[in-house]
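Let me begin by presenting the structure, written as C-alpha cells, before commenting on it.
Heads up, one of the protein chains got dropped from this complex, but the rest are sitting where they should.
Labels run A, B and C following the written order; every chain starts at residue 1.
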Amino acid sequence: MKTINKITVIGGGSTYTPELVEGFITHKEDITLNELVLFDIDNERLNIVGGLVKRMIEHAGLSSQVVLTLDRPAAIEGANFIVSQIRVGGNKARIRDEEIPLKYNIIGQETTGPGGTLKAWRTIPVVLDIAHEVEKYAPNAWFVNFTNPSGIITETLLNHTQLNAVGLCNNPINFFARMSRLFNVPDKEIFLEWIGLNHVNWVRKVYIQGQDRTSEVIDQVAKDGVPNYSFDANLVRHLGVIPNNSYLKYYYFPEKKVEEAKLAEKTRGEVVLEIEKDLLTKYANLDLKIKPPELNLRGGALYSEAAIRLILSIALDKRDIQIVDTLNNGAILDLPYNASVEIPCVIGAHGVIPLQMGNLPKTIRNLCQSVKSWESWTVEAGVTGSRDAGLSAFMSNPLVPSYTVAHDLLEEMLDANREFLPQFFK
Amino acid sequence: MKTINKITVIGGGSTYTPELVEGFITHKEDITLNELVLFDIDNERLNIVGGLVKRMIEHAGLSSQVVLTLDRPAAIEGANFIVSQIRVGGNKARIRDEEIPLKYNIIGQETTGPGGTLKAWRTIPVVLDIAHEVEKYAPNAWFVNFTNPSGIITETLLNHTQLNAVGLCNNPINFFARMSRLFNVPDKEIFLEWIGLNHVNWVRKVYIQGQDRTSEVIDQVAKDGVPNYSFDANLVRHLGVIPNNSYLKYYYFPEKKVEEAKLAEKTRGEVVLEIEKDLLTKYANLDLKIKPPELNLRGGALYSEAAIRLILSIALDKRDIQIVDTLNNGAILDLPYNASVEIPCVIGAHGVIPLQMGNLPKTIRNLCQSVKSWESWTVEAGVTGSRDAGLSAFMSNPLVPSYTVAHDLLEEMLDANREFLPQFFK
Amino acid sequence: MKTINKITVIGGGSTYTPELVEGFITHKEDITLNELVLFDIDNERLNIVGGLVKRMIEHAGLSSQVVLTLDRPAAIEGANFIVSQIRVGGNKARIRDEEIPLKYNIIGQETTGPGGTLKAWRTIPVVLDIAHEVEKYAPNAWFVNFTNPSGIITETLLNHTQLNAVGLCNNPINFFARMSRLFNVPDKEIFLEWIGLNHVNWVRKVYIQGQDRTSEVIDQVAKDGVPNYSFDANLVRHLGVIPNNSYLKYYYFPEKKVEEAKLAEKTRGEVVLEIEKDLLTKYANLDLKIKPPELNLRGGALYSEAAIRLILSIALDKRDIQIVDTLNNGAILDLPYNASVEIPCVIGAHGVIPLQMGNLPKTIRNLCQSVKSWESWTVEAGVTGSRDAGLSAFMSNPLVPSYTVAHDLLEEMLDANREFLPQFFK
Partner (left out) sequence: MKTINKITVIGGGSTYTPELVEGFITHKEDITLNELVLFDIDNERLNIVGGLVKRMIEHAGLSSQVVLTLDRPAAIEGANFIVSQIRVGGNKARIRDEEIPLKYNIIGQETTGPGGTLKAWRTIPVVLDIAHEVEKYAPNAWFVNFTNPSGIITETLLNHTQLNAVGLCNNPINFFARMSRLFNVPDKEIFLEWIGLNHVNWVRKVYIQGQDRTSEVIDQVAKDGVPNYSFDANLVRHLGVIPNNSYLKYYYFPEKKVEEAKLAEKTRGEVVLEIEKDLLTKYANLDLKIKPPELNLRGGALYSEAAIRLILSIALDKRDIQIVDTLNNGAILDLPYNASVEIPCVIGAHGVIPLQMGNLPKTIRNLCQSVKSWESWTVEAGVTGSRDAGLSAFMSNPLVPSYTVAHDLLEEMLDANREFLPQFFK
C-alpha cells in the first residue's frame, strides 16, 4: 500500500506528537496518510496539541484528515497502526518514582530499577485495556509501543495479548547517527549487531560498508571520543562490545548516578514538567505551524524518524533491517524464549522477524540476564498483582542491594502509587 | 564496490559455466567484473567452454577479461569470489552412485541417500584441498558452493575451514518463480519462510505482498495445481507446510521412485553424459555467442540468477533476504548449532546472518532431524575416513532399511569408489 | 511402612497374576500385605486365576486377604498401589496387530511399529478411564504400569493425568541376570548405565563391583557369547554400547524379522492364546497351589521380582537405584522434557527421581529420537483421536518406509480396530 488509511495515536495530547507528525511530513513522497486520529484523556492538551498538528499538516500541504477524540474505541476502530505513548499518573508519578528510591540510595529513573518497575505497574492495567479494545476493533492493526519502560510493556503485550505488537526506542537510530558522523558515511552504509534489551544493550559489531570497524570505535572512545558518546573508555575496552550510552551507566556506575541525582536541584520529572508547560504555551500559539525547536529539550531525538521508518517498512513491505523490541524466540540463545529483546529484525508487511544473534558475549551475559529476570518478574507482578512476584522483581534488579531494601522500598512505593495499581489493591 | 575485481570458477569447464556468465551479462548495469578466471583440470573442456565464455562476454559488450588456467593457486590468488562447481569422478561415478543402491531397492541419487553420501566423500578431500589454498591465497574471498550435495559440502566448509563459505541451490529461486506465476506478482513481492536443509526443505509460510496465503497454496495443489509443482495433495495438506518439489519425493515416496528408476532406460547420469556431449559440441561452434537454449535440459534453471544475486548483495552490501545454506547457530531450534541449514538470511558485505526461524513444525521435525543426522555423519566420515562414522551415516539415512543393508551397501560402494577415497583407504 | 494395606491389580484375571503373587510370597519377610484385590472384566478368568491366587497365598502361610471383584471403583478405592496389566481387545486384537502389517512387509508386534501403535490406541481410552477413577478414589496411590507398549502408556499417564505413575518392564532385571551369570557376581554388585526408552534401549556402561567392564562384555558377545544374549557382534562393536536383546532387533534387522514372521506357522498372539488356554486349565486344578513352571513359556521372566522390588522401595523408602520408565525432565539431554524414558532412578517413598544420564551416545541418538517421535505422536493421536496425528505416528516410525504405506496401513488398521477406538470414530 502506498496509502495508509488510518493511524491512531493513543496519548495524542503528548508534547511528542508534533515530532511524529513531522515524520509524516518529511516522508510525504513515500506514503499518503488518509486519517490521523489523536486520542487522549486530557481534552485541554488534546486541543492544544491537536491544533498545532492540524496547522502543521495544512502548512505542509498534506491532505490527511486530523481527528481529535476522547472516545477510545472509535479512535481504535479500523486503524492500520496504533502508536501508544502514554504516561499513567503523569509526571507527578514520575517524580515520585525518582524521589523515593533515592532515599534508599538507589537511582530513581523511569525505565530502570524500582522507578521503572512502578511505571510499568501503573501502565500495564491501562495498556491491557487498550490492547483488548484493539483485539476487538482493529485486530489486524500494528501496535507500536513507545511507552516506557518499552521492553517491559512490549513483553506484556507479546505474552498477554493477541496483538501484532512491536516496541520502539530512539536509542538505536541515535547510535546510527553517531556512527554516521564518526565515519562520515550515510546511515544506510552502517550495519550494527545490536544485542540485549530495551535500554540495556550493547553493540557487538559495527560494520561500515560491510567492514568490521568495531575495534576502531572502541579505540576512538579512549582517544578523541565519539560524538555524543561519553562512556568510560576502560570499561568499554574491558567489555569488548560498546555499551549503549545513557541507561547502562545506571548499572555500571550506580554510586555516581545516585550522587548526581542527589546533587541535582530538580528531578528529571520536575524539569520535564516545566519544559512541557513551556511547550504547550508555544503549541497554543496559532501562528506556530511547524515543530518548534524547543521540543528537542524534551528528549526523544529522532523518535519520529524511528517511528516512520517502522511504519513505512510494514506498509510498503520493505523487508529491511531495523532494531526493534520483539519476542526473542531463541534469537539470543542465553535469554528465555518468551522474553522481549532489542535486536536487528527484518521488517515487512509479514511482520517482524529477528535475526539470529547467537550467544551473548560473556562479558555482558550476567548483567543482561539479571535485568531480564527483573523485567519478567515485573511483567508477572504487573499483570497478576502478586506482591510476591513484585518482591522478586525488586530483588532481582541489580541496583537493589538486599532483601531488606527490596522489601521496604516495595512497600513504600506500592503505597505511594496505590491509586494507579488496581491489580495490587483489589 | 560497484566493481568486482576477480571471480574464479573452480570447475570452470562445466557446461553450467555459460549459465553463470549469462548472469553477469544480464546484470551488467549493476556491477562491473574485471577478471573472470575459469579453472579446471580438464584442459579440453576448459578450452571449449572457455571459448564460448569469451565469445559471450565480447558479444555482450563487457570489458571483463576471461582467463583460462590449469594452475589452481594462481586462479585463486586474490579472488573476491570463488564459485565452486566440481564433480569428482565425473558422471561415470554418478552412474555408479545411481546403479549400486538400486540393487538394494534404494534410490540412487547424487544428493540423497547412499549415492549422495558417496558423492560427498569423493568431493570432501578435494574441496578441503581447495579450501586450504583459499585460506592461503584469498583469505577474505567469499566461497560460493554449488557442488552437490550442497548442504553437506557447505557444512564441511563451515566446520572444518576458515572460509567465508555459503552454499547455494536453485530450488528456492524456482519456488519464488512458481509463486510469482501463481499469484501473478513480481518476485520481490513474495516472502517465504523456507525451513530445513538443502534438498530437504519445506515452505512454512508464503506471504504475497505481506499477506499470508499459505493455505491458499495448499488448497491450490489439490484443486487446479501449482505451475511446475506436482506433490501429492493429501500429503501436502497433512504436513500443513509445502514440501519442496523434487527431492523430498525420495523420502515420502521411495518405492515409487525406486520403481521409476528401475523402469528407466537410462540413469540420470547416463542422460546427462549425453546432454553434455551434445552441449560441448554446440559450445565448440565458433558461431555460438550466447547461452544455447539446450542448456536448460541439463537442469539448474535460474542457477545463474541465484548466484548473481548472492554476489551482488555481498558486493553492493544490499542487506536483502535470500535463502542460502549457512550455519544454523540456533536459527532452527530443533537442529544442532553447527549444522548447515537452508533458510532465509540477510546478505550484505558483512556476511550472511540467518533469520530466527524458531521450531520446526512438528509434522516435519523427525524427517528433518534424521536427514541432518545422516548429513553430519557423512561430514564426519568424509573428513576423517572413519568406516564406523560411514556406517552410522548409512544407518541414519531414512532410505536405508536396516543394519544389514547399510553394512553391505557401504562395503560395496566404498570398494567401487576406492580410487577417489584416499581418506578411507590410507 | 512395613505393612501395605491394599494392592489392586487391574486385569487381575491375567495369567501373569500368579507371577506377581509369587513375588509377595518370596518377600514375605520384608513386607506384609493386608489386602490383594484382583479386578477384571472377565468373571470366568477372574475366578480361575483368583482361585489359584487364594490357594497360593494360603499355601505360603500369608495372612493377606484376596478379594475378587468386577467393581472397578471399589477395587481402586484406598489402594496404596495399583498394578495395571490389561489387554484391550485381547489376543485376538494382538493377532490382527501382527498380521496386517506383515501384508505390507512390516513386522507386526505388540510394542513396536504399527502393531504397537494400535495396541496403544486401544489401551489409552481405557487406561485414562481407570486413571480418572484413581485420581478420585485413590489419589495418593502409586500406579505401576505393566501394560504394553509400556513407554507409551506411561507417557500418556505422566502427561495427561495427575497420577503417581511409573512404568515397568522386565528387560532391565533380565539384563542384570545375564551380567550376574557372566561375571559370577550377585545382582547388587552390578551397576548399569541403561539409556533410552522402553523396549528401545542400550546399556552404555556395565560396572561390576564399581569397575567399568563394558568393553569386556562387548568383546564377549563376539567371542564366547553372553548367556541369553544373541545380538550381531559386529553391530554391538559398531555401536559401542550394548543394545538390549530382543526388541531392537526389529529396528536393526527388520527384513530378517519380517521373513521369520512370514515363515512362522503361528503368530506370537496365536501361540499365546494356546499357552493361555493351557495355563487356565492348569490354574483351574484345585490341587495347584504354586505358580506352575509352564508360566515361564508365557514370557515375563522375573517380572514379579521387578514389580516387588519397586513396590518395596516405595513402601520401605529404600532409595535404591532401579531402572524404570519415568518422565525425562532433562535426564537424557537429547530427548524432549515431557518424554517417558527408561533409565536408572532413585526409588523411595518420595517417588521416582531419574539420574542425570547426559547426552545419548551419537551412534544411537537418531534411532532413539525417531522412535520417541513415533511414541509421542502415538500418545497425541491416542488421546485426541486425531487421524493426522495418527498418520504422523506411522510416518515417524522407522519401520514404515513411506507416506504411501503409512497412509494405507493406517486406514486398514484403524478400520480393523474400529470397535476399540472410540476416540477415532466419534
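As a working rule, a residue touches a chain if its C-beta (ideal position, glycine included) is under 8 Å from a C-beta of that chain, and two chains touch if they have at least 3 such contacts.
Since we're looking at a predicted model, the values are computed, not measured.
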Shown chains that the omitted chain touches within the full complex: A, C
Option touching the unshown chain, where A:E29, A:D224 or A:E255 are the choices: A:E255
Candidate in contact with the missing chain, chosen from A:S370, A:T384 or A:Q423: A:S370
Which of C:L62, C:A233, C:I290 or C:I321 contacts the chain that the document leaves out: C:I321
Given C:G23, C:G50 or C:P354, the one touching the chain that is not displayed: C:P354
On subunit C, residues whose C-beta touches the chain left out of the figure: 189, 191, 205, 207, 209-212, 314, 317, 319-321, 329-331, 333, 344, 346, 348-350, 353-356, 358
Touching residues (missing chain, whole complex) on subunit A: 232, 234-235, 238, 252-256, 362-363, 365-367, 369-370, 373-374, 388, 391-392, 395-396, 398, 401-405, 407
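What we mean here is this: only the chains that are shown with their structure count from here on.
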Magnitude of the superposing rotation for subunit A and subunit B (Cα, nearest 5°): 180
Between subunit A and subunit B, centroid-to-centroid distance (C-alpha), Å: 44
Residues within subunit C bordering two or more other chains: none
